[in-house]
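Every protein chain except one is present and positioned as in the full complex.
Let's turn to chain A:
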Amino acid sequence: MSLTDTPTARRIPDRLSGQGARILRSWELLLFIIAVLIFVGNTQASPYFLDAWNLSDATFNFTEKAMVAFAMALLIISGEIDLSVAGIIALSSTAMGWALQFGVGTPVLITIGLSVGLLCGAFNGALVTRLGLPSIVVTIGTMSLFRGISYIVLGDQAFNGYPTDFAWLGRGYVFWVISFELVLFTVFAVIYGVILHFTNFGRHIFVIGNNPTAATFSGIRVDRVKMILFLLTGLMSGVAAVCLTARLGSTRPSIASAWELEIVTMVVLGGVSILGGAGSILGVVIAALVMGMVTFGLGLLNVPGIVMSIFIGALLIGVIALPRLIRLVRTGKA
C-alpha cells in the first residue's frame, strides 16, 4: 500500500475516527449478531425456513439489489449518491427487449444491457463532475428520465420471449441450490471488497468522502474517481437489469420500481455513512442477508408486506441509532 510506503502520509481510517470509533468498528459484528438472531428466529417461527431450496429461492430477494448496492456503497462513501439506479435497470431492460425483436442472441443482449447501464452512469457522472451539479438532484432527475424513456418505448406493452440460455442468467443453478445470481453476488462482493479496502483507488474514495478539498490538494483526481464510481454504479445496474430481466422473462416499464430506496437502505443498514467517508463492503453483504432473511422469514409467516416495510424501517433506525445511543450513555454527549 502506498500510504505506508510514504513515511509522511497519515493513515486515514476506513471509519470516522473519534470517540465512537471502537463501537463503529464493531458495526459489522452488531449486524452479524442481528443476522444470526433473525436466522434463529426464522427457524423457530416457521418449519419451512430451514430448507436448502427455500433458502435458495429466498436469495433472489436480494442478490440483484445487493449487486447494485456494492457500487452504491462506494459512491456514497465518496460523498455522492445515485437515485437513478432503478431507472437505469428499467431503461437497460427496455433496450434489451427492444434488441430482442431483431433476433439477437444472449451475448449481444448482455452487451446491450451492460452498455446502457454504463452510458446512463456516464450521463450521471458527467452532469455531476463536469457541471458540478449535486448528485442527489441530478439523479432524482435522471431517475424519472430513464424510466420515462422506458414508458415512452413500451407504454402498456411488454417485451418478452427471451431465449432460454438468457433466462438461465436469472433462473439457472451453477451447482445444486447455488444459483448463478448467488455466485455473481459472491464474486462481486469480493471484487468490491478488494477495490474498496485493498487498493489505492479505495483509499482515495475514503479520502474524498471525508474531505474532498483536502483530497484535491493531495493530488487525488476527485472528479475522475467520482466519474469512475458513477460508471461502476451504472454498470452494476446493467448487471442487475440483465439478471432481473432474465429472471422475470419480460420487460415492463414498471420493472424494479422503488428499488433505489431498497438499495440505499441496504447500503446504510450496512454501516455506510450517508454523509460519506465511512463504510465497508462486509457490512453491505451482511445487510443484504439481513434484509433478504427478514422479508423471506416474514413472508413465510404470511406477514403483509406493509408490516415488513415497518420492520425494515425500524431495523434501519434501530441499528443506526444504537451506536449513537451507546456513545451517548458512555460519554454523556451525542
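The definition used in the following text is that a residue touches a chain if its C-beta (ideal position, glycine included) is under 8 Å from a C-beta of that chain, and two chains touch if they have at least 3 such contacts; residues count from 1.
As a working rule, contacts and distances are computed from a predicted model.
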Q: Assign the chain not included in the display its UniProt protein name, restricting the answer to "Cytochrome bo(3) ubiquinol oxidase subunit 4", "Rhamnose-binding protein", "Nucleoside-diphosphate-sugar epimerase" or "3-oxoacyl-ACP synthase".
A: "Rhamnose-binding protein"
**Q.** Sole contact to the chain not displayed, among A:Pro134, A:Gly305 or A:Gly318
**A.** A:Gly305
Q) Which of these touches the unseen chain: A:Gly87, A:Gly202 or A:Pro253? A) A:Pro253
Q. Since one chain has been left out of the picture, which residues of chain A touch it in the full complex?
A. 46, 48-49, 51, 53-54, 57-58, 60-61, 151, 155-156, 158, 160, 167, 171, 244, 247-250, 252-258, 295-296, 299-300, 302, 304-306, 308-309
